[in-house]
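Note that one protein chain is taken out, while the other chains of the complex remain in position.
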Amino acid sequence: MDINYNSEEIVFRDEVRAFFAEKLSPRLSNKVKFGKRLAKADMEEWQKELNDRGWLAPNWPKEWGGAEWSAVQNHIFDEERWAANAPQIMPFGLGMLAPVLIKFGSEEQKSHYLPRMLDGTDWWCQGYSEPGAGSDLASLRTKAERDGDHYIVNGQKTWTTLGHFADWIFCLVRTSNEGKRQQGISFLMIDMNSPGIEVRPIILLDGEHEVNEVFFDNVKVPVENLVGEENMGWTYAKYLLTHERTNTANIGSSLAALASMKEIASRQMKNGKPLSQDPYFAARIAKVEIDLRAMQTTNLRVLVDADSGAAPGPESSMLKVKGTIIRQEINDLARRALGPYALPFSSEAMDEGYNDEPIGPDYANPIASEYFNNRKLSIFAGSNEIQRNIISKTKLGL
Amino acid sequence: MDINYNSEEIVFRDEVRAFFAEKLSPRLSNKVKFGKRLAKADMEEWQKELNDRGWLAPNWPKEWGGAEWSAVQNHIFDEERWAANAPQIMPFGLGMLAPVLIKFGSEEQKSHYLPRMLDGTDWWCQGYSEPGAGSDLASLRTKAERDGDHYIVNGQKTWTTLGHFADWIFCLVRTSNEGKRQQGISFLMIDMNSPGIEVRPIILLDGEHEVNEVFFDNVKVPVENLVGEENMGWTYAKYLLTHERTNTANIGSSLAALASMKEIASRQMKNGKPLSQDPYFAARIAKVEIDLRAMQTTNLRVLVDADSGAAPGPESSMLKVKGTIIRQEINDLARRALGPYALPFSSEAMDEGYNDEPIGPDYANPIASEYFNNRKLSIFAGSNEIQRNIISKTKLGL
Amino acid sequence: MDFNLSDDRRMLSETLSRFLGDKYSIEKRHECAASDDGFSRDMWNEFAELGIVGALFSEENGGFGGGGEDINVVFEQLGRALVVEPFLPTLLAGSLISELGSDAQKEMLEGVISGEKLIAFAHGEPGSRYEIERVTAKAEKAGDGWQLNGNKSVVLGGGAADTLIISARTSGDEDSANGISLFVVDAGAAGLDVRSFGTVDGYPAAEIAMRNVSGELLGNEGEAFEAIEKAYGRATLAVCAEAMGAMDVAKDFTVEYMHQRKQFGVEIGKFQVLQHRMADVLIELEQMRSSIINASGHMNDDRVIRERMVSSAKHLAGRIGRQVAEEAIQIHGGNGMTWEYAVSHYAKRIIMIDHLFGDTDHHLERYISIGA
Partner (left out) sequence: MDFNLSDDRRMLSETLSRFLGDKYSIEKRHECAASDDGFSRDMWNEFAELGIVGALFSEENGGFGGGGEDINVVFEQLGRALVVEPFLPTLLAGSLISELGSDAQKEMLEGVISGEKLIAFAHGEPGSRYEIERVTAKAEKAGDGWQLNGNKSVVLGGGAADTLIISARTSGDEDSANGISLFVVDAGAAGLDVRSFGTVDGYPAAEIAMRNVSGELLGNEGEAFEAIEKAYGRATLAVCAEAMGAMDVAKDFTVEYMHQRKQFGVEIGKFQVLQHRMADVLIELEQMRSSIINASGHMNDDRVIRERMVSSAKHLAGRIGRQVAEEAIQIHGGNGMTWEYAVSHYAKRIIMIDHLFGDTDHHLERYISIGA
């Protein structure tokens, strides 16, 4: 047993650090650090840096431009990128569709779409969820009917993150009503510029626009946009979900948020002393820090297992549940730390150009809003209730 | 709205206090206070005092020797009796069987059995639970078959509190297998000296004997021992359960336990200061004290409603759940307060005659044991899970 | 012992409830919050006409209530509709004027109760967090009057107030309860800089900077702490009642949603985990209500019992509020995250009340220190 990174892993971590130090602009990292909105151009700028380094799609096979990182390397990169306040890479094309294409797509599809993801030509979004479905994916009703060499798609997707930035959407659609609900589902790639597609914003409780509804009204999709075989989409969807195994525990995100929250607590004053020295608040911080440190090891144990070939099973459900609880607890502590200055909120202050003097401390504005926004963590990507069902069924046999 | 006791209630409280001051012997109250075992004779001694004052069966009609107290009066008495460390009155005859007899029993049954409860001739125990039934009372299998002017009873009861002290047991027995499970149940009174009855102790996790299994092997019970009508026992059982409405929240018990725990915390030292001044421990105490104070008002709100004629409904489930959580939390704090001295335990030290010097502080011996024993509070009398089911069904319509 | 509302207060509650049901839909509320003032002056006048502002003042001060129960009844209803109009600033500043004002100063209450005049209390400062005795703004005698310098932060209703009550130190250390004085300041006073903003849950507030601002003393010099603590106690009770109302609605929305929403073909209300979690919510809401009853019932008692009950209620409002708000969002799933579903706004208000007049930790600590 050795709980430390080995020498290769340390070399890799140092490379990653050096890369961030050199290539991540202070402008971008400050936007991330202070919770400003990222424009599409910001994300493109950062993707280009990563692509130049060969790290934009680190989990793809090398033949397609990937780096074939181990799970532990992915984890290291994730911790470092949070620590450096680098923008998140949107996973829809690079991390979600691509593995499906690589495993199940045709040669034509691979050689057409994969390079365009890397060079930023195509932005992808995801069309899985439907209204009223929630964590019950297989209940989908968007249908695609074959008409000559096209499918005609009708229906609605929802919770489509950054759909308003996207050129393409990959969708689960119903191509047959026979058999079980999981049968008769197909996996289609659809051009967002197709006639009949409408994107409507969903405004979240913090007033922000990050997700959308996407409506399909007789949208014509060429049959060559089908991935794999018709009616086999559920298989690909499940592959996609189990493939997306890193980050479930939010370790990198939580470590960075914890550090930032502790920094806030050391600057906020209570009874004439830094809040971080208040016994009650210090105890709250210590509890979540202890949980997070244990969680980091729990996550690494799972990742090391994964690297030695074990399939990621219900462990990812366990990581999801506790990881989101910890992440949300840190958000809660951050808002508490601010005291009355958690109250003021300016949406404009989240724009890059905003230069007015902040109300309260310069770190205050996004904090309460982030607390509310991150309530999604225990809801999206399979609610924590669903995850507990899975744990109970698979680990306890109940 | 007036959150204070009115003048009549204050007069009553003062009467109760004066009574305890005068009639409760220091010997008995010290046994209760220091967690010593009570002998049957101790309980008989105290019952006699109460009976002399007319307070042994305060909820019976006056014609049968009761006092017809209001729910609020019952609550006041309960708080005071805990504060005074008076022994608990075993409720099986006086509080459980008696209301059923008064409502559904024959005149002969009433005039025979009720006086014998008051003067201590008959000690009763309860035969409701059966092995494997838990909170599912109606699943009972002990059967009584009619044979001339007797029933022949076969089966087993369990969790029979102080069954080893009892002269009589009242039982739910199955007299018919027709219809729903709730039908075909009868309510029988059985002499514990009948041939074919065997009482076997169940030792609890703290090593104590307070509950028993009771076995019935062809026990002959005269038909005049049937209460009410044959096959109508479920109605009487439900009446009994809803009638027993005070004390569900354990307010008196919790108030006394809180005071005692705070006393311990003020005597235990941490870092050279009383533990009660330690910020972490003080916060734990304050939290439970705040919960308990609110619970006291919640309970009184329900009782005042009950006195104005509202039927005690799912509110008693709410009182049970939160009341037991609070009570158990106080037990937990008491064991924590002791530090390492929670560990030593001597069963002999709980006997009245034990005079050896205690190991550690004189209040330490029963504390950990009580913590474990009181885990029963959230299990017995309808587990907290069952209570939440009831709340959900009745208050939320779910 | 009697836990029923008097007839008067039941009528007050029903009147306000009916009025809000008719006139204050969630859409109307968003409209009020999004306006320039951050609330609607027209609505405020209607509330005043209905007598709701007067319910917060005693008869001797021209109102017809002003007790702990009046505050409860009014604010619970306001919480049920997420009313953004300046009741809280009015209660705070009004309590101080009622308690300490000279006859001349009390004259302004008539206009307050009629709705014509808006008032607010500026007390918190950038570094004071929840400590009501920490005041660094300074007041010095200048001729007949006083001159104020310093900063006040997150002043509820500060932007629209015609008259501000402002605390400033006239002696003592910056965290001493002694030496704090109050001043009546006209909103148009020279040197007063008021920067308005909205809170994350949609209520108007302001940052205030003072440079040689003229003020008139309210009450005795250096002796304002006791009145401030009482006014804060009343306002704390008010936000607890407001939270109670908001929590009750959030709970109702959630139960309704559990009946309507299906997943895997069944109502989600059939899932036992959600049932039990809502049962716990119900239990805690009763606890919340009891603690508010305790606080309002002791509102006129000695400081120790009064402030302990206030702090108990606010401690629970923070603890239970978080549970109720987070369950409401979680059980609503993605929909609970949206602006469109009203429950999200209730959740925001419930949580942010934790940041008014001391959060759950602050009041636990205060409960302990007051008792000792």
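Here the chain labels run A, B and C in written order, and each chain numbers its own residues starting at 1.
Criterion: contacts are C-beta pairs under 8 Å (C-beta built on N, C-alpha and C of every residue); 3 or more make two chains touch, one makes a residue touch a chain.
Everything numeric here is computed off the predicted structure, so don't read it as measured data.
Displayed chains that the missing chain touches over the full complex: A, B, C (touch as defined at the top).
Of the candidate positions B:Y5, B:F215 or B:F380, contact with the unshown chain belongs to B:F380.
Taking the complete complex into account, A:D291 is the one of A:E45, A:E208, A:E230 or A:D291 that touches the chain left out. From the options A:N212, A:S253 or A:N389, the residue with contact to the unseen chain in the full assembly is A:N389.
Mapped onto subunit B, the footprint of the missing chain covers residues 129, 132-136, 139, 158-159, 202-207, 268-272, 280-281, 284, 332, 335-336, 338-346, 359-360, 368-369, 371-373, 375-376, 378-380, 383-385, 388. On the side of subunit A, touch with the chain left out of the figure occurs at residues 1-6, 9, 72, 277, 282-283, 286-287, 290-291, 293-298, 300-301, 304-305, 318, 321-322, 385, 387-389, 391-392, 395-398. Residues of subunit C in touch with the missing chain: 271-273, 276.
Operating definition for what follows: only the chains that are shown with their structure count from here on.
Separation between the centroids of subunit A and subunit B, computed from CA atoms only, is 54 Å.
The centroid of the Cα atoms in subunit B and the matching centroid in subunit C are 44 Å apart. Across the assembly, subunit B contributes residues 283 that each touch 2 or more other chains. Counting partners per residue, subunit C has 274, 364-365 as the residues that reach two or more other chains.
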